[in-house]
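Complex shown without one protein chain; remaining protein chains in place.
Letters are used for the chains, namely A, B and C, taken in the order the chains are written, and counting of residues starts over at 1 for each.
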Amino acid sequence: MTTTQSIDRLVRRMLELHPRKETRTVDDTLLVDCIEACLECTEVCTACADISLAEPMVTELVTSIRRCLDCSAVCRVTSEILTRQTDTALEVWQAQVKDCIAVCDACATECEKHAAHHEHHRICAETCRRCEDACKRLAQAL
Amino acid sequence: MTTTQSIDRLVRRMLELHPRKETRTVDDTLLVDCIEACLECTEVCTACADISLAEPMVTELVTSIRRCLDCSAVCRVTSEILTRQTDTALEVWQAQVKDCIAVCDACATECEKHAAHHEHHRICAETCRRCEDACKRLAQAL
Amino acid sequence: MTTTQSIDRLVRRMLELHPRKETRTVDDTLLVDCIEACLECTEVCTACADISLAEPMVTELVTSIRRCLDCSAVCRVTSEILTRQTDTALEVWQAQVKDCIAVCDACATECEKHAAHHEHHRICAETCRRCEDACKRLAQAL
Partner (left out) sequence: MTTTQSIDRLVRRMLELHPRKETRTVDDTLLVDCIEACLECTEVCTACADISLAEPMVTELVTSIRRCLDCSAVCRVTSEILTRQTDTALEVWQAQVKDCIAVCDACATECEKHAAHHEHHRICAETCRRCEDACKRLAQAL
């Protein structure tokens, strides 16, 4: 059985098993939080864009769909790049996390406009803000 | 704070919020399990390939790195396609899930060969098998 | 300057440079055609979904947007998996190409319905059919 609990533990466990973990200068908890927030945001943005597409008022949600598609794609790559620990180039991590902050902010700002009418937009906006925050905390530590 | 618990709940909540959820013929729990297993497998395969790359015996792990890269990419797309609920083409879901079963099986088979020596391969093989199983259960319901 | 010509040549050149190219049992031209068709289809489906989103009649194009998003994602992964030549698992290539055929067919079938009214749907349908055909030719050779 897949349990939600496991992604958190799995990410942390895999970080601990890395042969070069001694050379890591970033706190594991900051990394785990950020990877998880990105996975979550990828998933929620994909769902939000799809739900908006099924709404009767889809014409009013076009910008939000666009933002969610972009945000989902960027968060996915961010989680991938942060998961890799072998010979990390700090300037790559910095650029990626900075990009992710900008895209999450743009998506949250748009989804917040619809949050009062659609719970999926409210959840999406909150998830983007959480991801933006996790990225900002990590950026400060890089 | 991002908590692991949330991905499971978020996936389920977004499914419930879909305007056309009444027309869905697949059990939500099967879907949530499969989406989650795919997200988990994407993440673990990315980590396993990266850890293998840092192992001193990397030359013996080349096949496993190849399988993990492929498996990570396929699971990512499977989670994306299964998350979308608007005007689903059942033949697309079926083809995607079948593909995911084949790729997870191939990756698990390879990583199992190294499971006795590396815990990251053991965890990866188990995660792939869990994903393969979740996909099989969903495939039977489609 | 980037010239279009180069992708074709680059894909072929990289295949020729692979240290294990002698063990490859598949014809390079079939592979190059398929990888290129997948790259093309990824790109065109992303554009078609985005253009549909900007059409005044977007509500009638929701299914086509859904199909294009799925097709773009699957073609992207197919091009990635076929590009890799190291220790290929034939059953993975077969499963991936089969998946790609199904998703391209579903997308083409939907976009063909709108081809008389929108040139972007006509181009997208043709691109999906070309990719489906390239995948079928490759599948027969695997």
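In this text, contacts are C-beta pairs under 8 Å (C-beta built on N, C-alpha and C of every residue); 3 or more make two chains touch, one makes a residue touch a chain.
Worth saying up front: this structure is predicted, and the values here are computed from it rather than measured.
Colleague: As a test of the contact rule: which chains in view would the missing one touch?
Modeller: A, B, C
Colleague: Given that one chain is not shown, which residue among A:7, A:37, A:53 or A:103 touches it?
Modeller: The one listed residue touching the chain not shown is A:103.
Colleague: Using the touch rule from the top, list residues of subunit B that touch the missing partner.
Modeller: 50, 53-54, 56, 58-59, 62, 65-66, 69
Colleague: Mind listing the subunit C residues that contact the chain we can't see here?
Modeller: Given the touch definition above, subunit C has residues 1-11, 13-15, 17-20, 33, 35-37, 39-40, 43-44, 46-48, 50-51, 53-56, 72, 76, 79-80, 83-87, 118-120, 123, 127, 130-131, 134 touching the missing chain.
Colleague: Please identify, in ascending order, the residues of subunit A that touch the omitted chain?
Modeller: Where subunit A meets the chain not shown: residues 62-63, 66-67, 69-70, 73-74, 76-77, 80-81, 84, 86-89, 91-92, 94-96, 98-99, 101-103, 106.
Basically, only the chains that are shown with their structure count from here on.
Colleague: Taking all residue numbers used at the subunit A/subunit C interface, answer same if over half belong to both copies and different if under half do.
Modeller: Subunit A vs subunit C: same; shared/all numbers exceeds half.
Colleague: As a multiple of 5 degrees, what angle does the CA superposition of subunit A onto its copy subunit B give?
Modeller: Result for this pair is 180 degrees.
Colleague: Could you please state the distance in Å, as a whole number, between where the Cα atoms of subunit B are centred and where those of subunit C are centred?
Modeller: Centre-to-centre distance between subunit B and subunit C: 22 Å.
Colleague: Can you work out the whole-Å distance between the CA centroids of subunit A and subunit C?
Modeller: It comes to 27 Å between the two C-alpha centres.
Colleague: Multi-chain contacts only, two chains or more: what residues does subunit B have there?
Modeller: Residues 76, 80, 84, 86-87 of subunit B touch two or more partner chains.
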